[in-house]
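Below is one structure. I have some questions about it.
Every protein chain of the complex appears in place save one, which is left out.
Labels run A, B and C following the written order; every chain starts at residue 1.
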Amino acid sequence: MAKLYFYYSAMNAGKSTTLLQSEYNYREQGMRALCFTPRIDDRAGVGRISSRIGLEREATPFTGSHDLFVDIRQAHADSPVHCVLIDEAQFLTARQVLQLTLVVDRLRIPVLCYGLRTDFRGEPFEGSKYLLAWAEEIIEIKTVCRTGRKATMNARIGEDGSQVVQGNQIDIGHHYEAVSRASFGLDRISPVGYAPPLAEPSKATDT
Amino acid sequence: MAKLYFYYSAMNAGKSTTLLQSEYNYREQGMRALCFTPRIDDRAGVGRISSRIGLEREATPFTGSHDLFVDIRQAHADSPVHCVLIDEAQFLTARQVLQLTLVVDRLRIPVLCYGLRTDFRGEPFEGSKYLLAWAEEIIEIKTVCRTGRKATMNARIGEDGSQVVQGNQIDIGHHYEAVSRASFGLDRISPVGYAPPLAEPSKATDT
Amino acid sequence: MAKLYFYYSAMNAGKSTTLLQSEYNYREQGMRALCFTPRIDDRAGVGRISSRIGLEREATPFTGSHDLFVDIRQAHADSPVHCVLIDEAQFLTARQVLQLTLVVDRLRIPVLCYGLRTDFRGEPFEGSKYLLAWAEEIIEIKTVCRTGRKATMNARIGEDGSQVVQGNQIDIGHHYEAVSRASFGLDRISPVGYAPPLAEPSKATDT
Partner (left out) sequence: MAKLYFYYSAMNAGKSTTLLQSEYNYREQGMRALCFTPRIDDRAGVGRISSRIGLEREATPFTGSHDLFVDIRQAHADSPVHCVLIDEAQFLTARQVLQLTLVVDRLRIPVLCYGLRTDFRGEPFEGSKYLLAWAEEIIEIKTVCRTGRKATMNARIGEDGSQVVQGNQIDIGHHYEAVSRASFGLDRISPVGYAPPLAEPSKATDT
């Protein structure tokens, strides 16, 4: 039974390594896995997936206007596709996630998406919002923050080493660091906007 | 280390049963678990959590304007709280989810939220969107659809037994059914809007 | 695709509640789930599954000499079986776990087993050893120990409230408590036999 998988993690956990290992496993067994990567992420060159640990391979670049269902259906008609792998899946549009659900449900091809959950202010990316909503399997790739705690958020770090809290959602050039939610400071940064009022000590001590 | 947990599932998987079992476990060990339920869900009476299988207990009702952080901080100052349990957590506002992250990160109390991921058209609820984005642990409570496949979506069923595809997001009175994504028909219903174009058979056979 | 599931946990986490909820869900959808419970566990009467929270129902009692494959095959031939649920699955023999894998692989019926991993000395039960080895899905039902830490071990408690470390593996009459591994004291109790030698302070401080 084909499924839609969302492998999520904070920055630098090893998502691309995991993707490239899966592609390798399929290939080793004589099966064909299609790889996609957003055109926006050209750090390794357009149409390349690379991992910090040194692995790399070609992938089909896509933009938001790409119809992934039509492309994969065509590729599958040309030669059977056994798996679809999407790098940086947070950059998918809602419509593209819907297209991928149809790849699973109609073409019966498993789709494995790898991506971040949230941006530098803690807001969900569009792709992640819909992958978290629709995937049959949501699997975390765990990583730690410098403090040894579980890292779940992505802090954008400025040139002076301090956390950047304003700017565009997508900014490939910046340095990012995986941090725990407590270190991240959601209540300082999130556009959702909530700061806890000071406790009223009188009430607490009266009781 | 306290964490924010999101136990998600489709309708009728047993979320409330699991919540009530957790509350029972804490109580049995001499610990105190606070239970909350949205005021909107008054099927069992305001401020009651009930499960189809026959379990039931009181809970603090909340609306969207409730400050859960302040309430829990006060309760904790009165008498130590070991756990917070939220029923129908999809109805939390984004701000309330942020408040719950502070219950975890500042008060160091584990928070367990139980809820649906998506509504009758496949759109994420506001509470679920932010729980899926910020929770340290995302855990599925599995259930099946009538066809034996995994159920992940919630179909709203009309009086004539057919699937309702228009209406308000929240409608406690309707009957719902947990179905697989394929049975649900995302491409027919989702406001995201995508219908796959017909395959062009000529191209496929030409290649 | 049918699978063999092992839902494991420490004592008193709510395994039977989860099993009974699953049976309810299948029944509600017009499907048939067979329930089994070991004859050895007659706390609620022979052939009854009961949960501390107050749920209860009949189940087929089994002993170690029962051929579960033959029984389930026959039941399925009589009237289609959609799911098999096994309570206290740690008491299965290795052979019975093998029989259950055939229920999944040949009859294509999902089998959900609920049980403990280890006994009062930290040794795996026979049933659990093979379920952990062969199940396609291993899922934890989480619970806490009195200290607030994750409970994974099962301490046998004597009448004087102290931990019992000698005796038979199976002793339904005793009181048990779910504790963290650190509280349990594996190195004091386990028949595996290892006690850490004292650190040699000279070496450590020389460095």
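In this text, contacts are C-beta pairs under 8 Å (C-beta built on N, C-alpha and C of every residue); 3 or more make two chains touch, one makes a residue touch a chain.
Here the structure is a predicted model, which is why all the values come from computation and not from measurement.
Peer 1: Could you tell me which of the visible chains the hidden chain touches?
Peer 2: A, C
Peer 1: Among the options C:R32, C:R48 or C:K129, which residue touches the chain absent from this view?
Peer 2: C:K129
Peer 1: Identify the residues of chain A touching the omitted chain, counting contacts across the whole complex.
Peer 2: These residues of chain A touch the chain that is not shown: 12-14, 17-18, 20-22, 24-26, 28-31, 51-55, 82-83, 143-146, 148.
Peer 1: Taking the full complex into account, what residues of chain C touch the chain not shown?
Peer 2: Those residues of chain C that touch the unshown chain are 1, 4, 67, 69-70, 73-74, 77-78, 94-95, 97-99, 101-102, 104-106, 117-118, 122-124, 128-130, 132-134, 136, 138, 140, 149-150, 152, 181-182, 186-187, 190, 192-194, 196-197, 199, 203-204, 207.
Throughout what follows, only the chains that are shown with their structure count from here on.
Peer 1: Building nodes from the protein chains and edges from chain pairs that touch, which of line, ring, star, complete or other describes the result?
Peer 2: It is a line, because the chains touch in a row without closing up.
Peer 1: By C-alpha centroid distance to the whole-protein centroid, which chain wins?
Peer 2: B
Peer 1: At what distance in angstrom does the C-alpha mean of chain B lie from that of chain A?
Peer 2: Centre separation, chain A to chain B: 23 Å.
Peer 1: Could you state the distance in Å from the CA-based centre of chain B to that of chain C?
Peer 2: 28
Peer 1: Quick one: which residues in chain B touch 2 or more of the other chains?
Peer 2: none
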